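Input: one structure, supplied below.
A selection of the complex's chains, in situ.
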Amino acid sequence: MSPFNISGQRIKQDKSNTKVEEMTGSNLVRNKTRTGNYFEDFRIGMRIRHATPRTLTDGDRSLYIALTGSRDVVASAKTVSELVGLAQHPMDPFLVFNLAFGKTVPDISLNAVANLGYADGRFLAPVSAGDTLRVESEVIGLREVSNGKSGVVYTRSTAFNQHEKEVLTWVRWVLVQKRDPLAPPVSTLIPQLPSCVGSEAFAVPDYGPGVSTVPSETGSQDFWEDYEVGERIDHPSAMTVNESDHSTATRLYQNTAKVHFDLQLMSKTPAGKRLVYG
Amino acid sequence: MSPFNISGQRIKQDKSNTKVEEMTGSNLVRNKTRTGNYFEDFRIGMRIRHATPRTLTDGDRSLYIALTGSRDVVASAKTVSELVGLAQHPMDPFLVFNLAFGKTVPDISLNAVANLGYADGRFLAPVSAGDTLRVESEVIGLREVSNGKSGVVYTRSTAFNQHEKEVLTWVRWVLVQKRDPLAPPVSTLIPQLPSCVGSEAFAVPDYGPGVSTVPSETGSQDFWEDYEVGERIDHPSAMTVNESDHSTATRLYQNTAKVHFDLQLMSKTPAGKRLVYG
């Protein structure tokens, strides 16, 4: 169950290969610092089992509402989830995505310069309080950028529950720094990705007849036939993001990317401040 | 179960009646924006079933302590709630009030200028983790103010649990903007309200003999006979409210009033900053 790459070699998944040994007074500084993977550490087909599985609870449900103000009626009210025929009270899917995404950061994007895109994200099974998620990723594409300082890593990540059932999958590509600008170039592979997820791929629960009562619980007067392709909808309720809000969210998701946390570090960057999670 | 007014007409409860259709590039902006009710949308006797019921959990209990530092001993400790003879571990009543109140905002006070008062608030039944609340309001009074730009709306709101039992009721009055200053005046009705809630209206649980041990758990040395009418008590422990604190609380309660969230908007008002919930 340890992380091995496809050749059966153990992956130094979140530990620099560069030995950092120096004397500080009489004490030895050893190589236990997790510095994350750099671009040249990735190989096509490499599979990573991410650390720290996470049990979701109703505490996460409340915190997600407190962080977002979400009024997703099924996640908000157990009575409504029962009305629509669900056996368990599901979590907000974006809470699940954020938690699963956070698991991939220590291995994939601790040295990221920029998060570039997502594709083919699919929610495959509902997640409820008490379920435990673990996440695996496979490197499906690599492309070094022209200045030789970094490269794009494409990964397919999948979250599993405690019954080894897939609950969520997505592709992400991210610009990752090279440790050594002189590292030899890797072979380039840009994966083919769908431009959208077709409705045939949707995992729609088997709703009961009570689903027809949901509009009275949401208060919405807009139905399927009221929407059309290309329509624009104004959402005027703006929300200012406080520093503590995004720090708290990022910690809840156990996301370890330091750009979200270290003001001293980030004050030296062009942004001059911490980045908001997302 | 949809929102109807007393004449059986469907209420456009959180949607402007003014069509906002304009072209943005090649895209149509349609009338799906929820702009909330304005003063002239309310009528005496109008009943509103508020959207988005909410299941309370122990996550809400913890967050309420984290937001307030509350040391209400019955809500803090299940052992104490058992000592006093309660079958379930009740939530802090003010958490319940805030959650129930939040439900009324999208329909009643999205366009409020000022929250004016509350009366006849009564906690009718305890609420525990797993209970789901929904809220209804009735318009019981209306009074346009002299400048013709807004009016006072009086509402009686009641929260029900999943067994349709009333758990909380209160009257609130709030100054709401008119959409159209030239809208014809509505008939004025100012409701009669009790100046205080008499003890005969209190819903006191049937406490067991263990209630006598509570003072040892609270550490308080002040009892019923130690208080007198007109006495003043100094509470010297001040607490500075951080922006994230009140944003988080307001989101937890799914309260959508933008005065609490939009710094850019509020920086143009005389206050110059976001309002704290309350």
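In this document, chain identifiers A and B correspond to the written order of the chains, with residue numbering beginning at 1 in each.
Criterion: a contact is a pair of C-beta atoms (placed from the backbone, for glycine too) under 8 Å apart; a residue touches a chain by one contact, two chains touch by 3 or more.
Here the structure is a predicted model, which is why all the values come from computation and not from measurement.
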Assembly copy number, counted for this structure file with 2 shown: 3
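Heads up, the rule we're going with is that only the chains that are shown with their structure count from here on.
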CA centroid of subunit A to CA centroid of subunit B, Å: 35
Residues of subunit A defined as touching subunit B within the complex: 57-63, 65-71, 73, 76-80, 89, 213, 215-222, 226, 230-240, 242-245, 248
Touching residues (chain side subunit B, partner subunit A) in the complex: 1-3, 12-15, 20, 24, 26-30, 32-33, 35, 49-55, 57-60, 62-63, 106-107, 129-130, 132, 134, 162, 242-244, 247-252, 254-256, 258, 261-265, 274
